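Only one protein chain is missing; all other protein chains are in place.
On to subunit A.
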Amino acid sequence: MEASAVGGMERRGSVYERIRCWLLTQPAAHDLDHFKGEPIGKKVEGVRMLDRFNVKKSFVGVLYLTATHLIFVDPESKKETWILHMHILSAEKMPLTTMGSPLQIRCKTFLSVTFVLPKERDCQEIYTTLQQLSKPVQLEDLYCFDYTASTEEVQKHVGWNFFDLQAEFQRMRVPNDAWSLTLLNKDYELCDTYPRYLFVPAAASTTVLMGSSSFRSKGRLPVLSYLHTNKAAICRCSQPLSGFSARCMEDEQMLNCILKANPNSKFMYVVDTRPKINAMANRAAGKGYENENFYENIKFQFIGIENIHIMRNSLQKLLEACEQKGPTMNNFLSAIEASGWLRHIKAVLDTSNFIVQAVQEGVSVVVHCSDGWDRTAQVCSLASLFLDPFHRTLQGFQALIEREWLAFGHKFVDRCGFLAGDQKEVSPIFTQFLECVWQLTNQYPCTFQFNERFLLALHDHVQSCQFGTFIGNCEKDRLDLRLHERTYSLWGYIANHMNEYMNPLYAAEENTDVLVPNLAPQNIRFWRGMYCRFESGVHPREVMSDMLLALCDHSSSLEDHIRLLTKRIDSLKAKIDSKKKSGETKVEEKIEDCVDNKTSYDKEISEQDEDVFKDEKVDSLVTVEQLASELKSVAVEWKTLRNVRECNCSTPFDHFSRKCHCWRCGEVFCTRCIDKHTALPGHDSQRAVPVCRTCYKELRRTFSVDSA
């Protein structure tokens, strides 16, 4: 089948073949119908979408299968459900019922829906097509290689150069006299799952590095992950190939070099994040853990984060807990408990906290698990997040993911199950990391620059494969695939949507310290916003963070407008004054009032503004028409977000859909209707701000009138 697609032998073929063919020969795809710009591979009418909680209540509509999405349109409630093929975790055909043939679809975004198709044949066809589309066989078939952003969006290259590993270490003042850059891995020869630039103790010789690498699983030798200001370092690696008794002088020297790189401590910790029993079992396979007797001045510590299989099963149970039909409070709580999910989250947080405590006391830490790309990635990145305020900003958080997850080779392809194949490798490791961050944001509401929506967006886009950022298992893979040329970067997309992801309560001046969260079990919460995201009924009906975000945007718009108003008032005032001085008009009381008003506002004008204002006076070309359009272009009042159930385009809003205001008319729209950004005449800064399509057209019209 793959061969037929590549060979271009289309003919009638299966739906899958038609879709693949269309993807390969995009411009020539005239023969397919389109739904909102998406070519339709298959259309089924009379499909019923079941409501999980209310079997009697179901929607009947049309199901479209396109090259990239499964789309259900319910004409009555105007609701559209778009499911990205890449988001589909599993599709399952259920036993035939009187209503038809049910197809249950579970998504990696934790959406779970059941469609009932009238004909069994249609169901079978869609089922097999989805099987193929949701799990391509090779990386080149992933969505990102076909995805093109609309022209208004970002350019392809944007975002790929935002983060640079060397610059990131530069920020930590590395290289320095204790730590240096090694080019041994320039061609990925030392370790192919590591980045090409590695930072190691300056004292470690090439022999030591190569020897240590050969003594570590997958060659993942201990390298610098984070250097704290007190010279204590966090280093990461994989397990040593110690077996029951093997030892390696170079590896021992390597660890000693790491210890010596920190002049402030006589010992360091080696943290094995696995449960002791797992580490012991590994010894039989010639792997294992460091023997405290062989390594000088190390303190060895087991922590006990479970492995990927236990995590996968735990998430499965957690989702089952959320999907119970009409559970009682106790059913729900005991199911959550039985899943063990929160226990695992706490274990990851506790381990990170342990490392942070050590680093704060000036003790360096070497962290590993088995291969050092799952648990190690989790705890190293969290430890950096605890320690370094920079990583709690939007920029810094992306840099952290780039460093600890992408550069150091977290296997996103395998863990997220992008391709068909072994599903035993799939595990929610990155999801757990995001959840840990979310747990921290609960305790530190003003310390993180980003909001919950950002974490959710990250989660979804890691799974979506829409961007090339998370494709490949390591840096080398990404280079080989030439992703930076062929695909878009998620960071470019995020840079364009920054205002959606801001935490309005963020106070930069409070984001300075090391985080000391309280990790008592009472403080570890169930993340409803992630795992019950699509249960529209269970969320707060008024979303405070969205309201605050709108409030901040509104304030910012008004500030801009006020600057312009002040400017205009001053310039008019000056003109009237000069006119008066030339003795042509009488002084009126009214003007005196204005003078009083003006002086009070003058105080608030900044120096800079006054400079601008002087310039303005030179070319003072303000017309009445211009003033009118300036006033018209800024909404002083914005519509409240409360009880806004749908956008003007009648797309219904649910809990997590972003509701945007048009800065010109102050009405509320969905993100799709507010894709235009333009400068408003009423703003001083002339920056581009979001406006609705109607306002955009009107602004365009006045511009053209003006220029004519």
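Throughout what follows, a contact is a pair of C-beta atoms (placed from the backbone, for glycine too) under 8 Å apart; a residue touches a chain by one contact, two chains touch by 3 or more; residues count from 1.
In this text, contacts and distances are computed from a predicted model.
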Original post:
Can you pick, from "Phospholipid-transporting ATPase", "Lysine demethylase 8", "Myotubularin phosphatase domain-containing protein" or "Prolactin", the UniProt protein name of the chain not displayed?
Top reply: "Myotubularin phosphatase domain-containing protein"
Original post:
Which of these touches the unseen chain: A:Ile258, A:Val271 or A:Ile524?
Top reply: A:Ile524
**OP:** Taking the full complex into account, find the residue in A:Val137, A:Ala507, A:Cys649 or A:Ala688 that is in contact with the omitted chain.
**Re:** A:Ala507
Original post:
Of the residues A:Phe35, A:Phe145, A:Phe332 or A:Phe390, which one touches the chain left out of the display?
Top reply: A:Phe332
Original post:
Of A:Ile40, A:Leu181 or A:Met547, which residue touches the hidden chain?
Top reply: A:Met547
**OP:** Pick out which of A:Glu92, A:Glu140, A:Glu361 or A:Glu625 touches the chain that's been left out of the picture.
**Re:** A:Glu625
Original post:
List the subunit A residues touching the unshown chain?
Top reply: 322, 327-334, 336-337, 340, 342-343, 346, 443-447, 504-505, 507, 510, 516-518, 520-526, 528, 532, 535, 537-542, 544, 547-548, 551-552, 554-555, 558-559, 561-562, 565-566, 568-569, 572-573, 575-576, 579-580, 584-585, 588, 590-591, 594, 597-598, 601, 622-625, 627-628, 631-632, 634, 636-637, 640, 642-643
